[in-house]
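A protein chain is absent from this complex, but the other protein chains hold their places.
Chain IDs A and B follow the sequence of writing; residue 1 opens each chain.
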Amino acid sequence: MQTVFILATRGPGLTEFTAEVARWVAGSGVGAGLLTLFVRHTSCSLLIQENADPSARADLETFLGRLIPPADDPAAGWITHRSEGPDDMPAHLKAALLPVSLSTPVADGRLRLGSWQGIYLWEHRARPQRREVAAHLG
Amino acid sequence: MQTVFILATRGPGLTEFTAEVARWVAGSGVGAGLLTLFVRHTSCSLLIQENADPSARADLETFLGRLIPPADDPAAGWITHRSEGPDDMPAHLKAALLPVSLSTPVADGRLRLGSWQGIYLWEHRARPQRREVAAHLG
Partner (left out) sequence: MQTVFILATRGPGLTEFTAEVARWVAGSGVGAGLLTLFVRHTSCSLLIQENADPSARADLETFLGRLIPPADDPAAGWITHRSEGPDDMPAHLKAALLPVSLSTPVADGRLRLGSWQGIYLWEHRARPQRREVAAHLG
């Protein structure tokens, strides 16, 4: 069973869609199986992380921006691919480092996430985007 | 077919559980399929890596600790989420960067790992923890 989740992002950072995924899994009629998510883009990522604390989410963004600064930052002077703006190549680098696909077992029609785990799309581009996450449950 | 592996970690570093996984796969009666592991936590990771040399494992730990220092290290002054101790936010950052799920084909009832590959849980918290890794074989 497959679907595509459409997510509207609001610039850099995390958009949670745990509830959308859980609802689709519950409605699928599949009791036990494996859920796989796959992001159909090269400038955003999937993430399963702590869903409780906004300060933890802010620190994730700060960490990634320090590791991979925008191309107009002096620390990123080595970047050569610059034709699509200062956030473009850093977004590809972030997407290379973070997951494009994730899989979670499903039991009794429910995701087997840990208590504190939420499912996020991590937007790496500076502007809002429309993102597609393909899902397979089997 | 599903199970949960319970692992006791001893603070930061790698705990191998290749043998436990191989034994469960062999006993499952599944000849050919796909094994997926999923860690139900936001402060440890899965890793498939070289299982031969302790110095390589030590270097993995050193690398990750230099990339993401504890929150009480001057290099990590930008961390704002500090309520649960200096190892907490760095553990989330490490868990964001490293795999939460891994999949390996199974053939003839055996994992198709390469000769040097072992399956590890990578603990990022300072203290020993009880960790759950959910497994799906289908």
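One rule holds in what follows: a contact is a pair of C-beta atoms (placed from the backbone, for glycine too) under 8 Å apart; a residue touches a chain by one contact, two chains touch by 3 or more.
These numbers come from a predicted model, not from an experiment.
Visitor: Just to verify: which one of B:Met1, B:Ala26 or B:Ile48 makes contact with the chain not shown?
Guide: The missing chain is touched by B:Ile48.
Visitor: Which parts of subunit A face the unshown chain closely enough to count as touching?
Guide: 2, 34, 36, 38-42, 67-68, 78-81, 89, 92-93, 95-97, 99-101, 103, 132, 134-136, 138
Visitor: For the chain that got dropped from the picture, name the residues of subunit B it touches.
Guide: These residues of subunit B touch the chain that is not shown: 32-34, 47-50, 53, 55-56, 58-60, 62-63, 66-67, 97-99, 102-105, 107, 112-114, 116-117, 138.
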